[in-house]
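Omission of a single protein chain aside, the complex is shown with its protein chains in their original locations.
Per-chain residue numbering starts at 1, and chain names A, B and C are given in the order in which the chains are listed.
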Amino acid sequence: MTAASAAATGRGPSRFGFVKGFLWAVRILAVFGILWGSYFSITGGRLSFDQWKDLMVFGVAQGSVYALIALGYTMVYGVLGFINFAHGEVFMSGAMIGFFAANYLNQTGLWASQPFLSLFIVLLVCMTASTLVAVGVERVAYRPLRNAPRLIPLITSIGASFFLQYAFRGLFGAGVKSYPAVRALDGAWNVLGFRVIKTQGIVILAAVGMMVLLYLLVERTKTGRAMRAVAEDQEIARLMGVDVDRTIVTVFAVGGAMAGVAGLLWGLVFQQVFFFTGFLPGIKAFTSAVLGGIGNIVGAMVGGLVLGAVESIGPSLVLAGLGVPAAHQLKDVVAFLALVLVLVFRPTGIMGERLAEERA
Amino acid sequence: MPLLETQGLTKVFGGLHAIDDLDLHIEEGEIVSVIGPNGAGKTTFFNLVSGMIQPDSGKILFEGIDLVGLAPHQILELGIARTFQNVRLFQNMTVLENAMVGQHARTRSGPIRAILRTPGFRAEEEAIRRKAEEALAFFGTRLIGYRLEQPAFVLSYANRRRLEIARAMATEPKLLLLDEPTAGMNPRETLELTELIARLRDEKGFTICLIEHDMRVVRGVSDRVICLDYGRKIAEGTYHEVATNERVIEAYLGTKAVEGV
Amino acid sequence: MLLPIRKRNKEDDVTRRHSTFWWAVLVVMALIAAACGGGGTTTTTQAPGGEMTTTTAAPGETTTTQPTAEFEPGPLGAVTVAPGEPIKIAALQAISGAVASLGEDQVRGIEIAIDDRGGELLGHPIELQVEDDGCSAEGGTTGAQRIVADPQVVGIIGTSCSGAGVPASQIMSEAGLVMISGSNTSPALTSDLAGNPGSAWQPGYFRTAHNDIIQGEAAAIFAYQELGLTRAATIHDGDPYTEGLANAFGRSFQELGGEVVLATAINKGDTDMRPVLTEVAAAGAEVIFFPIFQPEGDFIAQQAREIAGLEDVVLFGADGLLSDTYVVNEFTVGMYFSGPASPEGSAYDEFVAKYQEKYGEAPIQSFHAHAYDAANMLFAAIEQVAVVEDDGTVHIDRQALRDALYATEGFQGLTGTLTCDEFGDCADPRIDIVQRTEETPDIAAVRANVLFTYEPGA
Partner (left out) sequence: MAQTVDARQALPERELVPSPPVDLGAAVKWGLIAGMTAVFVSAIGMVQAFEVRSVVVGVDLGYLVLFGAALVFGYAAARPGEQLEGFLAPERGVRNVAAGLIAGLVGGAVLWLFVLLIGAVDIRSVFPSVSPQLRDLLTFGRGAGFAAAALIGGFGLVGALGGGIPVLPERIRAPLVNALAWVLAFGLFEDLFAQIFRGAKVPFLEDLLYQPGGGLSLVGALIVFVLFFAVYLSTASRRETVRSRIATMSPSERRRWVGVGLVVAIVILAVLPQILGNFLSEVFDLAGIFLMMALGLNIVVGYAGLLDLGYVAFFAVGAYTTAVLTSPGSPRWSPEMTFVAALPFIVLAAAMAGIMVGTPVLRMRGDYLAIVTLGFGEIARLLFLSDWLKPYFGGAQGILQIPPLELGPLTFRSSLDFFYPIYAFVLVFAYVSWALQNSRIGRGWMAMREDEPVAEVMGVDVVKAKLTAFVIGAILASFGGALFAHKIGSVFPHSFQILVSIVVLVIIIVGGIGSIPGVVVGALILVGAPELLREFAEFRYLIYGVLLIFMMLKKPEGFIPSRQRARELHQEEMMQDAWLRKEEEAAAAAGS
């Protein structure tokens, strides 16, 4: 159709290329596949309505964890413009150190008698640990490279990531560490007809809360203004009297603190941590940040939620409906395909990013 | 038939009409200057013609072919080359390589021929090199000799501007769009470039459209001057006609005074 | 709302003077030197004369001493250990990456086996060379190449992963060595237990771990016949081991007359199992068989309790989860596990005590005992075939060593009574099904709580 109309406008080079055709085919196939799979899944009645609702809640909760970590990615990317691969390890270090605090409190009995006080103490420990690690990595691996091409800090961040993983393994052993359970958070709430497991509810609330705090920090405070100035142009910010190094350290510290919060919540929900814990959530969080529009705080949140929901519902809804066996094995395939599709439809992510819009 | 013609060209950025229902034409062999205060939409006009952005409505006809919807490289193949206001060279490539890139659209050999180093490929490479050197030689000794192998970033500001023009020349265009070619040059260099622009038309036969703030340059080279303001054409004619046009003076005085008027 | 994106620097030209290749090489060398100090093989050599501890795994004392006849090497050659020189064995285990604990645990098992012998064999110190198999085919290849490059290495304890075992066993076999794995379970490496060699079978390859087929059958019989369950779901994690075992279970379960209502999978690294468990609930499974590892196994057991419709489901794991760090968790109460039959007595407790003492933590995975047995099997076989000269020189004939291992019968190990078949499957064929209850909060108690013992052919 498009080809015909292009031909009708007259002479000259073709306006319809292979690429456009391919992308349209992808779009049509995707929409068709999703509708087809969903139709069979829903009409097949394999899952009840309540189960679909549960899947939704699970997805949102998982997405909230991604979102919390993604906030740190987005902060660093927004201000410094490079991918901090070690951020997943920053998150892991919070969760890992937090485990020892939680374990100690559990042994003293405080964990059982004063669960919320204990959680608060552990939260502080997690945040401190993650912040210290994040700031330390910045000092050693990134600051000397402030003016290098952006691929260089990417490589040092990979190096830092390796180092942190194996340093934690060496220090604390390779075994899986189990967080003590919080009895007070057993059970579920009923929210508007959705069954929300309490720990998951807390994760969702915390993610939204942290996002709002971060948003206020960036938009409403002097520090936030400095961050935005540095993000815009480091040199000019410096000339305008902004302490660039200090601002960047603040960015890493805040991102680290967010990762620390995520670490504790991880301990609450999954009760497990080991030296490799940070890797996959790190990648997923980065995916979330891109999905939402990297550099965009609200985008990180939205991206995380969407990714979580897609991972949770996608395999059951689309793949199982299409007759794919062991659909949940392919949940990452669904997640990444969703990312590709979103970017094919909206090249700068769901919420977009400022620079790209100017360029478009 | 004019070489380039726009009909009802409109581009809106977030509610702001950068180009608003613009009709203009450029005849073959002309040197046309586009002037106007900052933000009048001059560079947007170049971006539209070169295909870097797409118009919201209207047509851009080049030798009767509508350019709307074409990729920039297709437009270049048709014969439109441009330079940039804030010189955009391939900084880390050599002077010669920069100019050789200009020949990209005029040559064909693909990866397989490049790997096999066929005689056709070698001949083509030789031709590319010759044409690039030819374009560079247009600026005397400034861009040749040892400079051929220098990376572009070591060049002086004026030489970068020259190299950018040479790169555009190497694409063998019919229409050359020069975006503030003399910005940042000293008076002597400006004068030299003014002469050069005239030579470009006379010797190479390019049709030239330039955006310029320096009115001495505009007066020196233009066959015709078009003045834009808020994306609309407010005046057109010879230099003197436009320079004395009330709306033009108003537009400029409303923003800033112009030297040389 | 939006954090502005930093303006991209043009790839700044970062050049430094004196950038030459050699300089860089030297920096690396110097750095390696500076950061890591010296090097060499990671070895565990203990001076002779250490304390000799007797264990149930002590081998039969059948050292052949033939001082007179000159030693004649067999078709695969022989290892000759001069007086004072160590007897070298190698461990090819996954000690990096996400599954590092799997390999590290086994290395520790081997090290304890060496300690138990006071660090020496036939009067020679035992030297253990540890190589990383990376849990991958290429890691197995490189590691095996490195091991076989040293002509003094007698045998290999490894690999951790079947994927690494396939190429490694081939390299090892061609070099004339023997290899005993404590955790490869793929039928491809040995046989289908019906007399047909697996596609990757190599002479000289042995294992103390179970062939997937046996354990799958045991679990299926228990679930179907003893528990009377007819609707099962299986979950694997994409590891060849777990996938093989889950499928073996499914096949047996169906043959017995049960129905596999859902055969699904997760990925290593997944944490949120609730969606997949929702599917399991929807399929109406009565039992979930998930022969996977930690930490994914934790997530399944823990989260299953939160899913509507899975309140009463039977959770069934395999030896991959039969570890201390797993069963201490409260959410494992009521779970069943299949695993090798526990040996009589307190040998395993003693072993765990040594482990704890030596490494400061409880066993981190569940194959340390298999590796321990593998090492002892190897030592026993060496002792059996070694020809010791008067001056202490030891000759170990490679073919004889293989033959001795194939002839292993009734070897008492931590994992049971080991007897090798013609394709190298040595594990005690008895499988115990144990249960974690409120009263069995630690691994020893769980292992002792045997509900059912399966003996093939019985």
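Here is the rule we use: contacts are C-beta pairs under 8 Å (C-beta built on N, C-alpha and C of every residue); 3 or more make two chains touch, one makes a residue touch a chain.
Keep in mind that what you see is a predicted model, and the values were worked out from it rather than measured.
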Only these shown chains touch the missing one, namely A, B, C
Answer key for A:V31, A:L117, A:L151 or A:V191 versus the chain not shown reads A:L151
Filtering B:E5, B:E30 or B:E124 for touch with the omitted chain leaves B:E124
Sole touch to the unshown chain from B:A71, B:A123, B:A137 or B:L253: residue B:A71
The one residue from B:M52, B:V68, B:A198 or B:I249 touching the chain left out of view is B:M52
Note that chain B touches the chain not displayed via residues 50-52, 71-73, 76-77, 81-82, 84, 88, 90-93, 97, 100-107, 109-111, 114-115, 117, 121, 124-125, 128, 145-146, 149-151, 154, 167-168, 171
Had the left-out chain been drawn, it would touch chain A at residues 17-19, 22-23, 26, 77, 83, 100, 140-141, 144-145, 148-156, 158-167, 169-173, 283, 286-287, 290, 294, 324-326, 329-330, 332-333, 335-337, 339-340, 343-344, 347-349, 356
Contacts from chain C to the absent chain lie at residues 10, 13-22, 24-45, 84-85, 95-97, 100, 104, 130-132, 135-138, 141-143, 145-146, 148-150, 161, 163, 166-167, 170, 186, 188, 199-200, 236, 238-240, 242-244, 263-265, 267, 359-361
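The rule is simple: only the chains that are shown with their structure count from here on.
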Ranking chains by how close their C-alpha centroid sits to the total C-alpha centroid puts first chain A
Most contacts overall join chains A-C
Chain C touches at least 2 other chains through residues 11
The positions of chain A in contact with two or more other chains are none
Seen from chain A, its contact residues with chain C in the complex are 46-48, 50-51, 54-55, 58-59, 61-62, 74-75, 77-81, 147-150, 152, 166, 169, 173-176, 178, 181, 188, 195, 197, 215, 218-219, 227-228, 230-234, 270-272, 274, 276, 279-281, 294-298, 311-313, 315-316, 320, 325-329, 331-332, 353-356
Counting only contacts in the complex, chain C reaches chain A at residues 1-9, 11-12, 14, 96-98, 100-101, 104, 238, 263-267, 269-272, 274-276, 278-279, 281-283, 294-295, 298-299, 302, 306-308, 325, 328-330, 360-362, 364
Seen from chain B, its contact residues with chain A in the complex are 64-67, 69-70, 74, 77-78
